[in-house]
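Other chains dropped; remaining ones untouched in position.
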Amino acid sequence: MKALVYHAPGKKAWEEKPKPTIKKPTDAVVKIFKTTICGTDLHIMKGDLPAVTDGRIIGHEGVGIIEEVGSAVSNFKKGDHVLISCITSCGKCEYCKRGMYSHCEDGGWILGNLIDGTQAEYVLIPYADNSLYPIPAGADEEALVMLSDILPTGFECGVLNGQVKPGDTIAIIGAGPVGLAALLTSQFYTPAEIIMIDMDDNRLAVAKKFGATHIVNSSEGKAVEKVMKLTNNKGVDVAIEAVGVEATFELCSEIVGAGGHIANIGVHGKSVILHMETLWSKNITITTRLVDTVTTPMLFKTVQSKKIEPKNLITHHFKLNQVAEAYEIFGNAAKEKALKVILTNE
Amino acid sequence: MKALVYHAPGKKAWEEKPKPTIKKPTDAVVKIFKTTICGTDLHIMKGDLPAVTDGRIIGHEGVGIIEEVGSAVSNFKKGDHVLISCITSCGKCEYCKRGMYSHCEDGGWILGNLIDGTQAEYVLIPYADNSLYPIPAGADEEALVMLSDILPTGFECGVLNGQVKPGDTIAIIGAGPVGLAALLTSQFYTPAEIIMIDMDDNRLAVAKKFGATHIVNSSEGKAVEKVMKLTNNKGVDVAIEAVGVEATFELCSEIVGAGGHIANIGVHGKSVILHMETLWSKNITITTRLVDTVTTPMLFKTVQSKKIEPKNLITHHFKLNQVAEAYEIFGNAAKEKALKVILTNE
């Protein structure tokens, strides 16, 4: 089969690899139908994730069709259409039982990281019963690719951890795909005001279309001032960090109101300053989380009932074998006005 | 009347002041029976809290007897024995209704800070119905002084915010009075292991008597190593910070396990480093809080039913007019093996 293989920083290739086969009774082999590229994949390609080694097939999102299942797989059979979760869950370790699939003792985020991933014609999925979800006939499979990672990430790490409530005033820092996923899913809880903060006017315009009630371009350094004005100097109930750098984290801590929440989604490469000299008495809660995808069934229902249109996050389409081109576009997201790209295995 | 008055950094005096009188219909005047000194009072005396100005009567803890009440006070009448909360709550602002009395728009921590306090023969208590608690006949009033501040602080900021659960492994950093209050009240939730960390062997010995299952002296810099060994490298479920400096906060972030909680109690004067490069994916929760004293009724019941013996926190006794001497002892707590001192207005 063909697959996108990482070799070294800056060096990847669409090349021939052996088609995966069942190794454990809990495995499944899935023929990829549609997949996509994640911001994390760009980091991998730059060599930022040393755990990813030469020869690894990249990608952790997608939908496909069951090709073969191991003897212990009972939820799926050959021919079933499935959604692939970016998180592999054994369903039986301490962490899986606590709903923390991201810390699964034999899984977690391994796909396209520690084991071969989805930017390929076929992929092996361990613990298939717990790591795949059935797609009902008639569903919009392309839209469901957004449920592999981006929607549960925005929802679990941002919205659920931030405890967004009806009537709240919330701010989301970062209007990239994950920030927009938080924007879309935050509306499940009907906040009164959603302030979207970014440095790119195009992305802010998208945010406005997706339901932001206020947009703030932070490139002039006046974001704190603007948010404080919008909130009568009370600060926001929830600040969602969807960037992953010190400046945006600090912004969250400056705009969060007493009793509020800072929900971190961003992947941080460095430590940040935490202003405990002001925060210690402010009754705030800061959360971190790697997506667990425990809410995938809940999100599935909201998509099926049209409460959310994940398709709106998709801006570009390619054939799977055009994956190099797709990386080019996605790697220049701001310029290309790209959010999520879809790669179809035709 | 006589009272302990702050004049300037390092300058305080036990001197004559006018006895307070009712100013608003919601006020009460309380004759102090017993009061105590808080670590915060030491900071005030050093001049660390600029909001405290020359002439202020210090102190925010105590029990006493109602001397006079305003026309709108209905829960209390002259002669009633009362517990004074360190937090004044109007009971009618947004924050009070949310249970965040510490952020009350016309109260919060004002006693012995922005208004005159309890290290005096009499004290004026605003919003008396919401800021005082009735003491039933026969109660041990001296023990109840611990409910003014220290027990709710350890319980709300440390134990409740840390979400201590049966079977948990928890660590408390700092075995001073507030850390010990967290130790005592954490046992309401039956953690399996309580690791107490401090640099003072005497305080650790007290902690052992108060229910710590393990004690770790951190002065040799091996606290992380020791805690990791005790927890099979999983880290603790809850790390309670009861010191308020960068090193102890960082210690918490190094020993907290995936899915765990860091509950800050300590008063921080400076910012700290937050290692988001490791924490971002660890599913942890960090909380800050100024005590709200919303749990005072709950704590009252646990004291009345002998589930906790706050009296054990008291090490020294003085007459109220010996307050200068009491400050001397409490200011050298480690050397004097002092936890809480009781000042009695005889």
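We just call them A and B in the order they show up, numbering each chain from 1.
Following the convention adopted for this analysis, a contact is a pair of C-beta atoms (placed from the backbone, for glycine too) under 8 Å apart; a residue touches a chain by one contact, two chains touch by 3 or more.
Everything numeric in this text was worked out from a predicted model, so none of it was measured.
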With 2 copies placed, total copies in this complex: 4
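FYI, only the chains that are shown with their structure count from here on.
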Chain centre separation (subunit A, subunit B; CA means) in Å: 42
Interfacial residue positions of subunit B with respect to subunit A in the complex: 95, 98, 100, 102-103, 244, 249, 258-259, 264, 266-277, 279-290, 292
